[in-house]
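For this view, one protein chain was removed and the others were kept in their places.
All chains are identified by letter, namely A, B and C, in their written order; residue positions are counted from 1 within each chain.
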């Protein structure tokens, strides 16, 4: 099977690879022909460094975990899917018997097998076998490219769920990168009346400003305090989503929060974040943290099927499978206007 | 002062009326020149029957409780409003010292003074004095007519809040009357991916179907079970909003609810509702009930200001103040396409 | 294998029965030697009527679902249990792949296999095989008799969880039967400051009154309204637990509830319950319903291990296995002071 394989840092190739056991289709599994795969920052991190946090690439590893495709075979016990269904997949497979999974928090199961995280191969390959319960049909109005974007959207949607938005809340999203943008549209579709989003890259802010009731603030030119005060009559934002992962930004989350408000930490800061707990206390701030997502793929797809969320504006560029390594390099170049780069494995 | 006064059932007049004490502007009050007032079913009920539930019209009573207007005078301690501000007002004034009010549930204070509920006069008059904290500025893009519609919208928004919508939930709204429609748009703006709404009046359903991700079901021609099953893969609706107030409909709320789902009783049934508790138990249904609303006017106005909710389609017909009694009679005629009739007190 | 087998209504025998497949111990299973089994009202209902709701006894059925015992063998993948562990077991085994189970609501999985519910055999037999994840170690201070009482306690604990008790809440429990008593101690241990419990059987009330901060009200002699008003300064109970399953009682749940309060329907009324929705609305009552329990066995055992809940007072009488049919007849006699009758399968 031809796949996009990381040998070690900076050594990414399209080549044949043997995946033992990949032929076995369990009763609760489906086989999927992969169509489109998005390139994620974590894939690129492996590409550049050969590792990510505690995970090190010691054996050749197929990259990719944002995928859509078509069902080509269904296990004997599968009832919710049929051959020919257009689908997208959750890239993490938890142990159904773990305590976290049974409690409904399968994303917190430490035994989860996550695509493109050693030792588990990713999805940049022609086909794979996956549990049916983590495989979801795409609505007719959702393309394969959009389907492959459900994975990052799920992060934003999970964050929006954790915030427990009350209808009409005003949210502040710190950071207009891919996850910040996904969070902004999730918060808007998920019940906020308005989203204020901050960044220093104007192309990202221009895109954000085109997404509906979004006030995009360039921190180089505008004081976000004025914007928040103006839009909330001095009360503060109901919710602050931290989506930069930068220590200094994460340390500022209480500045524009309203009394009784909620902070959601989405970004992953590199070190410890110096939080002013006393400042949080005077507002009785609630803080939530998220780890990937759980139970939100169907919610994302329902939003997209209903037209409440449109992911097309976020697909910046697509590469054919044979130019897959170029897709990674293009991502590395980091154009300001780039949101998501995708690879079309097979049309 | 000229007002629209109910003498007794079927005897509604525009006439001068003396309102003692109405001249006094407290430090925390504002005086408002009334612009537009909506006619509500409860006003009409008083008009036709001279009473509503336990409330009986024994003295001449000014009707009307859905109002917008312009601030003409502000009390000495008022800081959030200025003369000339375009505003709408909550019609209920609670006792700030009551236990319910202090707990944040001022709508449940039994001592609340509610407009057009004996012995408290309503707002179909040129001006009145109101607490500043229950008076809210209209966004620039919101007309006086829309401002006067915030009151029924608040009911829908409060119901949406009680449901604790999770982003992407699918809601079923039973009844496409004014409150059902307000609930549908609140649920959509408040985080649902889709609203299924049922009724037997096609003009109301046609209006509903034009409001976004709404599936309008005419019960005379379509089995709602099929629609819900189709849109939820047989799982059931996450939330069922009961907005008919009819006993038989209210008794059916568990039929299309998903496991772990939530029912919100908005409509006020005439009698006891025979609920199948065992059916609810097999789904561990949660049931919420609402009484008017609390803390949602700012949320409604934020949604309207941001363009997420547009109330213009619901203003069916406006009457000048001098034809105010005709407005009531027009409402009584009950055209199928009528949603809200309003009276322009003064332009 | 000798078991207590229901042939058909009124025909209960201790006899040998062959259970095909019962020998197989899966990797995630344990084998348990049964020690004590409680007799539940549902067992007795099968005994007297040969059916319960939609479930009909068509083949000989081993009764019993409230059990404790000792692990005699563990599957190869089991890590949390060892041979010799004293344990109690949840009697329902859900499908780990069902949507309800994955969402953390395994009790709502319609495919659950529940002991002593046709076609699944119960636990009145010397040994059985059970999934390790539904098998729980007894703390050292908990006897086998108390361990077999965890099952009904779990119902009360689940109800207490659904109520979302705030520390210091005052609860009203309607009905001092076994489930009402289990709910009372769960509510007390679970954060209520006081429980008011009502019934007409004085021996049950006397037992209730001995359990701590419990006010036991005999409805034949006392007006519960006076008691609630007195203990809540006229505000009403924060939570009302309905534990009679009687239609008329269930219809009264809003009478003594405070504004913003919560009702939990635990009992299973025979028919539809005529609920005064408008009365509920003036209090914005929240209503919760429960179906068995989920995730609460460890919570029950933690309470018992810590000495916060003591189940010894509820074990009314124990019978040896060979007199097991007498245990059922004793239960049927329905002495007013009887709470739980148990059968000691093997010491």
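Note that a contact is a pair of C-beta atoms (placed from the backbone, for glycine too) under 8 Å apart; a residue touches a chain by one contact, two chains touch by 3 or more.
Computed from a predicted model, the values in this text were never measured in an experiment.
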- Task: Please provide the labels of all shown chains that the missing chain touches.
- Result: A, B, C
- Identified contact with the non-displayed chain, of A:26, A:119 or A:274: A:274
- Task: Among C:166, C:312 or C:335, single out the residue that touches the unshown chain.
- Result: C:166
- Residue among C:1, C:27, C:213 or C:332 touching the omitted chain: C:213
- Message: One chain is left out of this view; which of A:30, A:100 or A:189 touches it in the full complex?
- Response: A:100
- Message: If I consider the whole complex, including the chain that's not displayed, which of C:1, C:83 or C:302 touches that chain?
- Response: C:302
- Those residues of chain A that touch the unshown chain are 99-100, 103, 105, 107-108, 162, 235, 250-251, 259-260, 265, 268-269, 271-278, 280-291
- Touching the missing chain, which residues of chain C? 80, 157, 160-161, 164-170, 186, 188-191, 193-194, 212-213, 233, 296, 298-300, 302-303, 305-308
- Query: Which positions on chain B touch the chain that was left off?
  - Reply: 28, 96-97, 101-106, 133, 295
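Please note the rule applied: only the chains that are shown with their structure count from here on.
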- At the chain B/chain C interface, shared numbers over all numbers used: above half (same) or below half (different)? same
- Task: Return the distance between the CA-based centres of chain B and chain C, expressed in whole Å.
- Result: 43
- Intercentroid distance (Cα basis), chain B paired with chain A, Å: 39
- Using the touch rule from the top of the page, what residues of chain C touch 2 or more other chains? 103, 105
